[in-house]
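What follows is a set of notes on a single structure, which appears directly below.
Left out: one protein chain. Kept in place: all the others.
Order of writing sets the chain letters: A, B and C. Residues in each chain are counted from 1.
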Amino acid sequence: MLEHYMIQGSSYASHIDGLVWVVLLITTFWFLLAEGMFFYLLWRYREQPGKKALYINDDLEHAIKYKWVEIPHRLILICDVAVILGAVSVWSEVKLSMPVTDETVRITAQQWAWTFRHAGADGELDTADDIVTVDDLHVQLGKTYKFELAAKDVLHSFSVPVFRLKQDAIPGRVISGWFKPTQAGEFDVQCAEICGIGHGIMPARLYVETPEAHAEWIAHPTHYLAYKNK
Amino acid sequence: MSSHTESHGAHSPNEAPHATHEDAHYIKIWAILVALLVVSVTGPMLEIRVVTLLTAFGIAVVKAFLVAKHFMHLDTEKKFVVQLLVVCLGLVFLFFMATSPDIMKHFGMNWVNESAKNANIPEKIVHHGGVEGAAEHAEGAAEHAEGAAAPAEGAPAHPAGEAH
Amino acid sequence: MVKPIATLRSATGVPTGRLAVWWVIASEIVIFGGLLGAYLLHRLGHPEWATYASHTNTWAGAFNTLVLLSSSLSAVLAHNAAEKGNGARAANLLLVTCVGALTFLVVKGFEWTHEIQEGFTITANGFWSFYYCAAGLHGLHVIAGAIIMLFVAADARKNQELQRVELIGIYWHFVDLVWIFLFPLLYIAK
Partner (left out) sequence: MAESHAHDAHAHDHHEEGWFKKYFWSTDHKMIAKQYLLTGMLLGAVGAYFAYVFRMQLAFPNKPVPGYGLVTGADYNALITNHGAVMIFWVAMPVLIAAFGNFLIPLMIGCDDMVFPRLNRLSYQIFLVSAIVLGASFLVEGGAFGGAWTAYPPLSAKAEYNLTPLGPSLWLIAVALEFVAFLLGGINFVTTAMNSRAPGMKAFDIPMAVWMIVIASILFMASVGPLIAGAFMLLFDQLLGTGFFDPDRGGDPVLWQHLFWFFGHPEVYVVLLPALGFVAEIITTFSRKKLFAYKTVLYTTIGTGVLSFFVWAHHQFIAGIDPRMANVFTVTTVLISIPIAEMCFVYIATLYGGSIRFAVPMLWALAFIAEFLVGGVTGIYLGASGADIYFHDTYFVVAHFHYTFFPIAIIGTFSGVTYWYPKMFGRHMNELWNKVHFWITIVGFNGIFIPLFMLGASGDHRRIFDYSNFPELATPELQQLRVFATVSLLVMLAIQPVFLINFFYSMFKGKKAEANPWNANTLEWQCPSPPPHGNFAVLPEVYRGPYEFSAPDRADDFWPQNSPT
């Protein structure tokens, strides 16, 4: 469902969307069943002259309860297990695992800007050719990135909707994660945790570039804060 | 209706009978409590960690039990009152257990609490710690050295996550 | 003010006043539990706090424990006297308990003054923040308990509302219980 609203830009975006599909099917079934039954009963048992309501004694209640409560109870349990399995597997892939990554990018959030430290030409972070940018994140299509997220002042949240990625940044902590872009283009990075009066003016741009374009950018970076050309 | 009909004499018949002890009983309990207090203060003087913990917290539990049972009369109170208090203690325990992976530990899967780790470094400690703290401090110093090598922009690299 | 009939009913078998005190204590357990839980989480994660804790005065803490234990004794003796209908004796014993509360607070005052002069203020570090927060919250309960106790004692002297002697006693024992745990947490564990 989500793919109609937001393009799938990372390797795991389709898995999250698949999970949403599973939840959508299960919940829609139960929702329609419940609402359908609800409105049917409202129509069927509306007040009619001369008709008295049914009195349900304990024996009858016990019999009906099996049909109305016990069976749905078990069916919902099965549905829950399906949802849990899907949720845990997707969660484990996105948040628990750390695949072998090609490059690391360090992200620092502060009121109200993002600082991105790119590895630069040598692919190693914390070397002389690192490219530090503000509010511009450049990544290469198809490469697996590890990110290290930190915050300087208050809580922020690094959210890239096309990646289906979101992670809060907490001052004092370094939180890691990974992504693998699969769609070239220019996308939003948003702050998704209220961070003061400038929360609404804390956007950043994500540039997913083909290997050639990315190499070109590394050679001639734009909008950089710190960059030492050899 | 005067209000003192409600005093102790007016308990309705279905109430739990409240055992009334003689004053001597309470004084005896108090004497035990004071003796336990003396043990809990002198125990740590041996400066053995196990003994300190046992005398400090083990005896606190015993004292709490004695006060609750004999002074608060929980032994003769209705069962549901005891259950209520135990459930509340259980909730505190639940909170503690579920929160400890994030607060008590300073690293976990794909995250590390740099500032809490840096707080453990020995430089910030004015006086030397106990014997048992030494190993921790050494570890803290190693972390610190690593942290110091990290760049200045406020996000030191720390690959603790991959270790898991 | 006349009590409504509702107050006099007792479907559970526990008198209404006492039942309410148990609920107060239940919610207090979670309040102190949350604070002490938060303290323990930090304490176990920060071995260096043991060094900070070494500046607390164990003897003052031990003396205050003794004071509170003794005041608990006089509270329970007051309850016993009230059960036997002896309001004057109950009132006197409650006053003894109040003296205990006052002693506790005075010792606390000297202790804190000394510590603050040494530079261990509430902002010194995490341990001292929790130290003042936890002991301060407990101290507020001591003050509140002592004030209520004075009112109860005044009533008891006139042989009125004697059941309240037990209620304030239960609350007082709870305050004592909290201190029984605060003492090792803040003073002994070093």
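By definition in this document, contacts are C-beta pairs under 8 Å (C-beta built on N, C-alpha and C of every residue); 3 or more make two chains touch, one makes a residue touch a chain.
From a predicted model like this one, the values you see are computed outputs, not experimental measurements.
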Among shown chains, those touching the left-out chain: A, B, C
Contact partner of the left-out chain, one of B:Val39, B:Val62, B:Val82 or B:Ile103: B:Ile103
Touch residues of subunit B, complete complex, unshown partner: 1, 87-88, 91-92, 94-95, 98-99, 101-103, 105, 108-111, 113, 115-116, 119
For subunit C, the residues touching the chain missing from this view: 1-2, 4-12, 14, 16, 19-20, 23-24, 26-35, 37-38, 41-42, 46, 122-123, 125-126, 129-130, 133, 137
In subunit A, positions touching the absent partner: 1-2, 5-6, 15-16, 19-20, 23-24, 26-28, 30-31, 34-35, 37-38, 41-42, 45-48, 51-56, 61, 64-65, 68-69, 72-73, 76-77, 80, 83-84, 86-92, 94-96, 111, 153-155, 157, 159, 161-162, 164-173, 175, 187-188, 190-203
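By our rule, only the chains that are shown with their structure count from here on.
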Two chains sharing the most contacts, counting C-beta pairs only: B-C
Distance-to-centre winner among chains (Cα means, whole assembly as reference): B
Length of the line joining the C-alpha centres of subunit A and subunit B, rounded to whole Å: 38
Cα-centroid distance, subunit A relative to subunit C, in whole angstrom: 48
For subunit C, residues contacting two or more additional chains: none
Sequence positions of subunit B contacting 2 or more other chains: 116
Parts of subunit A lying in touch with subunit B, wherever the complex brings them together: 95-96, 98, 104, 106-108, 115, 117, 125-126, 132, 148-150, 152, 171-177
Interface residues, subunit C side, partner subunit B - complex: 2-3, 7-8, 10, 12-15, 19, 22-23, 25-27, 29-30, 33-34, 37-38, 40-42, 44-48, 50-51, 54, 58, 62, 65-66, 69-70, 72-73, 75-77, 80, 82-85, 126, 159-163, 166, 169-170, 173-174, 176-177, 180-181, 183-184, 188-190
Residues of subunit B defined as touching subunit C within the complex: 1, 3-12, 14-16, 18, 20-23, 26-27, 29-30, 33-34, 37, 40-41, 44, 52-53, 55-57, 59-60, 63-64, 67-68, 70-73, 77-78, 80-81, 84-85, 88-89, 91-92, 95-96, 99-100, 103-106, 116, 119-120, 122, 124-130, 132-133, 136-137, 140
